[in-house]
Every structure is written in C-alpha cells, then in structure tokens.
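Of the protein chains in this complex, one is absent; all others appear in place.
Up next is chain A:
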Amino acid sequence: MSVVTTLIPPQAPPEAPPKPFTAGRFFGNIFMGVWLALTVGVFLMIVGGWDPEKFTRYGPSYLSGLGVTLLLVGLSVVLGGLISLPLAFARMSKNPVFSWLAYGYVYFFRGTPLLTQLFLVYYGLGSFSAELKAWGLWWFFRDAWNCALLTFTLNTAAYQAEILRGAIESVPRGQHEGAAALGLPKKIAFFKVVLPQALIVALRPYGNEIILMIKGSAIVAIVTVFDLMGETRRAFSRTFDYQAYLWAALLYLLMVELLRNLWAWLELRLTRHLKR
C-alpha cells in the first residue's frame, strides 16, 4: 500500500497563449489612434489658438444662444404636445373627414424638411404683410423668433401626434374591455387605465423627438435668430476661427448626451414595476 509522503509543490499556471493579432485588433487600434489623434489635435488647436479676449467677448453670447435654443425647444415641445392631443384623436376618430384632415397635416409636416417649412412661414407669410397688417397679426410674423416658434410647434405637433397615436393603439384591446367590465366610464377608463400604459410606451419616442428638436433647432440660425448656432456663425464670420464650431459642437453634444442619459434613467425608474 502506497502512502503519499510528499505533495507536488504548487506550480505557476501554464502561461496564457499570446493574444492573436487579428484583423479586428489591427483596425481597432488604427481607429482608436485616429480618434486619439483627433482629440489631441482639437485640444492643441484650442490651446494654441486660446485668446482670452475672444473668450470674454463671445463666451457670454454663446451662453445666451444656448438659452435661446433651450427656450425655443422647450416652448415648442410643450405647445406642440398640447396641439398633438386633438390631432391624435382626430387621426384615430371614426369620422373620415377628421381622420383624413389629420392624416394630411401629419403627412405634410413629416414629409417636408423643417427648413422648407420655416422658409414657408417666415418668407412666405412675410410676403403677405399687407393682409397680415390688416388683420393685426403683423407684429407676430415680423419677428423671426415667433415664426420659428410657430413652425417648430406645428412640426413637432405632427410627430408627437403620431407617437401618441401609436402608443395608444399599442395598448391591448383587453384593457379597454377589462375597464368596461369593471363598469368604468369611457373617460375614466381612458385616463386611468389606457393613458398610463400608453405613456410608458411613448416615453422613448418622446425623448428621441426632443433630441431631434434640439438638433433641428440649429436651422433657425439661417433665418437670423441668434440661437447657439446663430451665435456660432456670427463668431465665425467675425474671427474666421474654426474653434467657434468646435465649441458649439461641444455644447450640443453635452445637451444631447445629458438628455439621453436623463431619459435612460427616467425609463428605468418608470418601468421598474415591469421588471421580472
């Protein structure tokens, strides 16, 4: 009978085989190198062209431009949300006149570029200045800011109506029937049963719509509203300094990423009862 008298001394594990240098790794390293070089290049550009005078001169105007952008987007999203309610119901109504009118509205505003709509309102309605003056509306359409607000509101109303309609229609029929079986009136069933479920579905598209509006709002710079993009264009046309655009890019990216993360957190928070 053999007895173990000595144990094999502990040994180091065998060496891991060297990581193969694949094509993916090769390209990954190259692309990371490109991003790194770009970052360093932009950083050097900002440091090299740093001019405190320019900063104190244009910095505050960038902030005011940021305020204009946020105000424009916030107001138009809220007002558009209000308009989108009757629009969505008209789209879902059984009356063909209402539903076709709403469909035409939505098709027009979703099928044409925002820039064209803005020109149509600002320059197009501006050419009817005599009639507008007679109706006492000229003070509104004279200002580019008001025209931009009107266009954005109408535009986002069309998109939000589609979001709302899709969300309400995504609630299963059984929910309506369940509410009816409990004896709830139609109105209460809609507000207490259907809408809360629909809004959770609509949450993510709403976030995307706000982000699209923030990005789309840059075009108001073309019709002389000094939002963030407008201030950037003004600074660039005065200094011919390419940095002007880089600062604007940074601010826009910051806004969009903050909103995106906020929305992800919101969704996680609001759907925690659905988690399994």
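In this text, a contact is a pair of C-beta atoms (placed from the backbone, for glycine too) under 8 Å apart; a residue touches a chain by one contact, two chains touch by 3 or more; residues count from 1.
By our rule, contacts and distances are computed from a predicted model.
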Notebook entry, point to check: Absent chain per UniProt: "Septum site-determining protein MinD", "Pimeloyl-CoA dehydrogenase small subunit", "ABC transporter permease" or "Cell division topological specificity factor"?
Noted result: "ABC transporter permease"
Checklist line | Among A:L101, A:L203 or A:A218, residue touching the chain not depicted | finding: A:A218
Notebook entry, point to check: Thinking of the whole complex, not just what is shown, which of A:L44, A:L63 or A:L253 touches the missing chain?
Noted result: A:L253
Margin query: Considering the whole complex, not just the chains shown, which residues of chain A touch the missing one?
Written below: 22, 24-25, 27-29, 31-32, 34-35, 107-108, 111-117, 119-120, 123-128, 214-219, 221-222, 229, 232-233, 236, 242, 245-246, 248-249, 252-253, 256-257, 260
